[in-house]
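In what follows, a structure is listed as structure tokens, so that the remarks can point back to it.
Missing here is one protein chain; the remaining ones are kept as they sit in the complex.
Each chain carries a letter (A, B and C) given by its place in the written order, and its residues are counted from 1.
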């Protein structure tokens, strides 16, 4: 098979680095272009010694002309408000764009502006962007030119809740999410200093995290009704992974077996969803994988659901590659198991 | 002042070790007796090299005769079902007993039996035991002979919720608790292996943790009504500390300022409660201290409260010493700041 | 290509688990037999939920008859003193045995007895066992029936020192090694408790570690002279990896460039050795890989060399698979990049 030529824009961040790491084991991919904000062009193996003897490629400041000439598919591992200025330039050249920022996820411009403090500058492409959650949008993804790759918290939250919401089985939803610090991006801030996070634990952005409207929009769309919920993220002192604990009330009497069957119905064929009948997931079982592990327990009308993913893989780079695989018509699991 | 002679029964566990560490800086305490299950009597500084040059005392298997002769106050840092066989022997000799196990916390024998899988063997003393939460039981503690020292999760949960429950301000309470692994005690189990917990995170005992009935009993007693709530504990990969995130609904409209005032009303004079008006607590600010940090945020009828304590100090050994100080009539803060 | 049928004996330990994880991505391998000491046969995905949806196989107590019937190659991820009772049973059936224990590494029976406190019970196979360090024994490995897979410390130490020793360039060697706790194996001991290791750091077995004679034997063999050195291992609170810092004196004047050339000479074609000309390796760049990163610095006659490997991969399971690949005549890198 002819290799897919792939570029990573924003190669110096955590997700850019993880994209490269995963793509290196993809049998049909050639990494052909890398860019990041750098003082001077630099070998990627100089920037990340882990890639020594694995990838010979220079990482430089983005040159759109050169980049569009070199790639079939481009991953934008960029901050929001930057992606929407870059994506159109690749799209007009007919390239596939998989955007890992938040820029093409929210369809409501006012909500985007409220949570991201900026006016969206690419309304046209926003409309055609497909939300890259294969478990619910696979058919659309197959034909997409622009993927809005889901956020890490939304991936875990939506995959856990969507089946029960579609079936009208739950209400009064509260998501207590715990994330590794890599979710915040690679920034030289004092609050990310090893000594500040080691042994630490805290909640942040309690009612105002930008992933809240994303979760609500997608769950409402999937379940075809207005969804309401509370969401509180926390930082835990680990390098990778998100664990979400979700509290809700069942809307009617239902057995554990019936609930199992509902998850089976939605996810039986899904290569990256693992549903646990008898136990709750551990974060450690999913790190360094593209798996999304889900489990739950009930007591009366109360249900507690737990979901674990690797925030950098199923929550970012891995899911982005899964989307690329779907678009390119190759085995969805390539580079991911 | 004449020194208080203090014994620690169960000196080899995490709370026993922490009791010794803290008591060593108490100006009016002489540690006069140590016991643990040991093969042969052993210097405490042999068992814990951290106590070398700090404490010269042999730790041996419990000899009640000797122990009662040596102490004024005894801390039982024992597993439940053991404490209730030991406590009476010290009480009959007129010694003050501060029990850090769960044995004297639950007043309902059926609930004790359900959660601890044993019939309680000391009904008499159970009745007179005082729950050692100074912020709500200080007057009773002053006169107590037997203290049921609170559990770690209950300490954080009750101190955060009691003011709002007493004032009838909240309902629909969900406690999502995150604890260091030391809360589980020092046991040589594979699941506590460093490699199993490093980078890991998980929920456990979702509807059945033994601290749930303790939280309910005490909150019901304090607020003088039947309290109902959900409680899910998690293990996070840190050595010390508990962070609880509590979700609830306000029962009426109330301003942030009014809520602040309520906390001030209850805790203004409390030496170990720190209430944050504008921010949420970080776990790291309380480890190695006896402080309980509390903060909250509201949006509409929804309130999120966060509380942080050191599980081994305010959640165990520190609070036990605070109780001893109260009983002995010395400054409550001794050895604790 | 017909699949190689592979068994893992000792599937419940860290190296057994890692063998399975890596072998699952090997295109020409079928994992066909798993055993461990278990109370009752158990699905491997029950034992390790990380393998759910990845491997359907029961792990049971070793049944030699069944095992030999099911495998072409068997990995023994067993404690020393056990391997030498098991290996012969597979060898007599014509199976390839890759032993990850220490049992077939030391050729001198007295030294084995001194360091492992047991009389070796399989002299015959010991003689024909090939030390599985591909960089120096590749030709012998190709024809081997029994591989003594190197220890983790020896792998890092030998790969760093062998080129300079063969060239007679160094003397007065001191190895200060720092290892993740997984090097000690999965045992439910108090000293491996998360709370004991978190934030801790210590040296152990200062003059008597069992890897010392292994390092000496192999380096002496490779460099064809009697090698002498000091070796002190430490435990650091990480999950994976070994970093060795080696101190030595140069035996003659030599430039940095000449030293670089020597490493190039030995390792230019090696797929898993990465030699750094200008910098020293970081542990983090090799974890989850089969790479061995080496760098050095000189000042006058003093040289400091640093080497990093993942103790569970290049130091155990990865190297074992590398050996299997060589024996089976497939690309040495399969399942390893």
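By our rule, a contact is a pair of C-beta atoms (placed from the backbone, for glycine too) under 8 Å apart; a residue touches a chain by one contact, two chains touch by 3 or more.
It should be emphasised that the depicted structure is a prediction, and the values quoted were computed from it without experimental measurement.
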{"item": "Full-complex contact with the absent chain, from A:68, A:182 or A:210", "value": "A:182"}
{"item": "Touch list for subunit B against the chain that is not drawn", "value": "24-25, 48-50, 52-54, 199, 274, 276, 279, 281-282, 284-286, 288-289, 291, 293, 337"}
{"item": "Footprint left on subunit A by the chain that the document does not show", "value": "14, 180-182, 186-190, 192-199, 237-239"}
{"item": "Footprint left on subunit C by the chain that the document does not show", "value": "172, 174, 176, 178, 196, 199-204, 206-207, 230, 232, 234, 236-241, 243, 245, 247, 280-284, 287, 297, 299, 302, 304, 306, 308"}
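Just so it is clear, only the chains that are shown with their structure count from here on.
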{"item": "Busiest interface, counted in C-beta pairs", "value": "A-B"}
{"item": "Angle (degrees, nearest 5) of the CA superposition of subunit A onto subunit C", "value": "180"}
{"item": "Farthest chain relative to subunit A (centres taken as mean CA coordinates)", "value": "B"}
{"item": "Inter-centroid spacing, subunit C versus subunit A (mean Cα positions, whole Å)", "value": "36"}
{"item": "Whole-Å separation of chain centres (CA-atom averages), subunit B against subunit C", "value": "46"}
{"item": "Subunit C residues counted as touching two or more neighbouring chains", "value": "none"}
